[in-house]
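Next up is a structure, given as structure tokens.
The complex is shown incomplete by one protein chain, all other protein chains being positioned as in the whole.
Right, subunit A next:
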Amino acid sequence: MPYDGPQPVERQLPTEEARDLLGLTRELAAREIRPRAAEEEDAGCFPRDTFATIGAAGLLGLPYPDEYGGGEQPYEVYLQVLEELAMARLTVGLGTSVHTLACHAVAEFGTKEQRAEHLPAMLGGSLLGAYCLSEPASGSDAASLRTRAVRDGGDWVINGTKAWITHGGMADFYTVLARTGVEGPRGITAFLVPGDAEGLSAAAPERKMGLKGSPTAQVHFDGVRVSDARRIGEEGQGFTIALSALDSGRLGIAACAIGVAQAALDEALAFTAERQQFGRPLADFQGLRFMLADMATGIEAGRALYLAAARLRDSGQPFSKQAAMAKLHCTDTAMRVTTDAVQLLGGYGYTADFPTERYMREAKVLQIVEGTNQIQRMVIARHLAGPETH
């Protein structure tokens, strides 16, 4: 059968409702998200209205219980939705993943009262969340964070600066990790801070290499006061909560990476079918066909790996090692595939008239966020060989 344009990804989905959900996602991607991606990413324009649209469609609470307004979808399904969103525009896919990450603390570690009070609005689609772990001086070594929360009667007062915060300044709520006790991982506590809290402000967004539509900014906490009812989990449990959220968040990044890679492969396939050199379509040359085959194989393997980790999670088994592997493998694959896609388009691939150079810039950030790929290897190695001895 001759090449006939990009085909939808062949997916194995567990239920009819999952198939319908993916159908809805593809429709939203095709009609609302993809058409605006190139221009708005170039202009660094944040599509808040797109999040409202996909929120109204129910995509901003997918892996959480129906009881609180969530979509009650397993990770196996939710992640494939993310992949489709990222395929259309990484800013939307990654933004959805970060929002979902920001809901994780309340959903998994909140009291019954906290869940009932906050989750319906957080999952309802009109609000957008942010997750505040990193700081200017505390990145990979997250347990060294210095933002401090001090008790004052029934309240906590938060002071410090968070860095690299996706949706910083735009978010309606912030899940914040702050130091309430001793140095190190055991002195950290999680809080849910409303976006309009007094004393909370955001710096101008970072000027990034890619993912320009997604605002990344420092967030300052200048005497931000929240009641103890907004403390999530126990005092000192914050780092555990943060890492637990990251295990799931990494799967989201893995799915986004496969989405970007798939978009790059689709572009490369369409181009090499069309473009003629030496009297033949580029896709006729075996050297290039083998590149396409390797790209597709990497993508398929990545998808299988993140789905295997997701299924472990869905069945209640430990999945931390596999999540790190999926994040590592899928984002490295996305980097390789998008670089190859630029190569396959030749000079055209290097221009902003085609999306491949944007995909390449987008893939890069995925090797850095939610634990750099060095940190993923550290996590995997600890599972294999035990903790380092020095």
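Note that a residue touches a chain if its C-beta (ideal position, glycine included) is under 8 Å from a C-beta of that chain, and two chains touch if they have at least 3 such contacts; residues count from 1.
Assume contacts and distances are computed from a predicted model.
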{"item": "\"Electron transfer flavoprotein subunit beta\", \"tRNA threonylcarbamoyladenosine biosynthesis protein TsaB\", \"(2Fe-2S)-binding protein\" or \"DNA replication and repair protein RecF\" - which is the UniProt name of the missing chain", "value": "\"Electron transfer flavoprotein subunit beta\""}
{"item": "Touching residue (missing chain; options A:E27, A:E67 or A:D228)", "value": "A:E27"}
{"item": "Selected from A:L59, A:L128, A:L200 or A:A217 as touching the chain missing from the view", "value": "A:L59"}
{"item": "Hidden partner interface residues of subunit A, rising order", "value": "17, 20-21, 24, 27-28, 53, 56-59, 62, 71"}
